[in-house]
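What follows is an incomplete set of chains from the complex, kept in their original frame.
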Amino acid sequence: MFSVSYTAVIEILGIITFTVSGTLAAMEKKLDLFGILIIGFITATGGGTIRDVLIGSTPVAWMRDMTTILVILGTGILSILFRKSFKSLQRTLLVFDALGLGLFTVIGMNKGLAIGLHPGICVALGTITACFGGVLRDLLLNHIPALFHTKEIYATACIVGGSVYVLSLPYTDQRWSESIAIFLISGLRLLALKLNWRLPNM
Amino acid sequence: MFSVSYTAVIEILGIITFTVSGTLAAMEKKLDLFGILIIGFITATGGGTIRDVLIGSTPVAWMRDMTTILVILGTGILSILFRKSFKSLQRTLLVFDALGLGLFTVIGMNKGLAIGLHPGICVALGTITACFGGVLRDLLLNHIPALFHTKEIYATACIVGGSVYVLSLPYTDQRWSESIAIFLISGLRLLALKLNWRLPNM
């Protein structure tokens, strides 16, 4: 395991980025103040919530203290007030989003490994943790989830990095495996964006 | 706590009103018999179901006996048979809806307080209990949830009343705090309807 502080910082950066992705999408759809904040909240916490519900880890993670709710509320209000700056930051946010993607995958997988789930199931659980907040965001905004039709390398990065994580675990220290997985997922995602890699046509 | 009979009566009135709001919306979308009843059911039970799933209180509330299912089935059939009368009753139903909103918020919050969740989390839990049946209704009818874009004072009333509830708890008897919260939420909702109060433009 990482030291608490290191993981906690990336986790909060991930929550912030996912919140911004939700609030910006909600503002484009002309939602009201409550709608914008709640879409931000569900985008940031939805994946972890589905994970906790599927494995029976309740109350779900965001309910255990006020940190998540306050970080999201603060981020949501800032993204409403400074929406133009946030939009111009979208390229920068993609980097945090990619880091969050990697970290959330690993956090989700660790929860599955801790209760003895099959490694293959843990890869699915990590991918759900990282990706399904965005699925809920799109569902609530009445879109077909982008994850399912844009051919972007997103969930695919989680599956590849997650598989490497469980395959490498028997041979290395857990910290090393975690770092490799996060680096691989984030790197794959950013490379795919840069080089415009896509899923094959169906 | 209220005496069982008093709360039970308002709770059943709340279930009836939420069912009617679901079945009327479903009939407008030309759903079939099963669709109308199931949308009524999900509108009435959805918020409490999400609450119970999030905190791990399972089997969820409506599964514990046949009361809820029978009340909803009866209400649903009546609302199909007498749809014209129900539509002309919509103003009256708004009063029960406001009462249900207050009561469901307090019921949800009490469940959170009982398992020791942070008061701020309990406000969120109460708001989810009262409002997310309607979110599921809109989602299944393929709308962006009204809760997120109409600028109505609805969830906001739950948040205000719920906050007053937890803030007043240390200073008064729980029954008093509950009554004040229900009165405040229902009153705020009805006043906002009457005076056309809205969330600010974004």
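By letter and in written order, the chains are A and B; residue numbering begins at 1 in each of them.
In this section, a contact is a pair of C-beta atoms (placed from the backbone, for glycine too) under 8 Å apart; a residue touches a chain by one contact, two chains touch by 3 or more.
Only a predicted model underlies this, so the values are computations on that prediction, with no experimental measurement involved.
What's in place is 2 chains of the same protein, and the file's complete complex has 3 copies in all.
By definition in this document, only the chains that are shown with their structure count from here on.
Inter-chain spacing, taken between the CA centroids of chain A and chain B, is 31 Å. Across the complex, chain A meets chain B through its residues 26-27, 29-36, 38-39, 49, 53, 56, 58-60, 63, 65-66, 69, 80, 139-142. Here chain B touches chain A in the complex through residues 53-56, 115, 117-118, 120-121, 124-125, 135, 139, 142-145, 147-151, 155-156, 199-200, 202, going by the rule given at the top.
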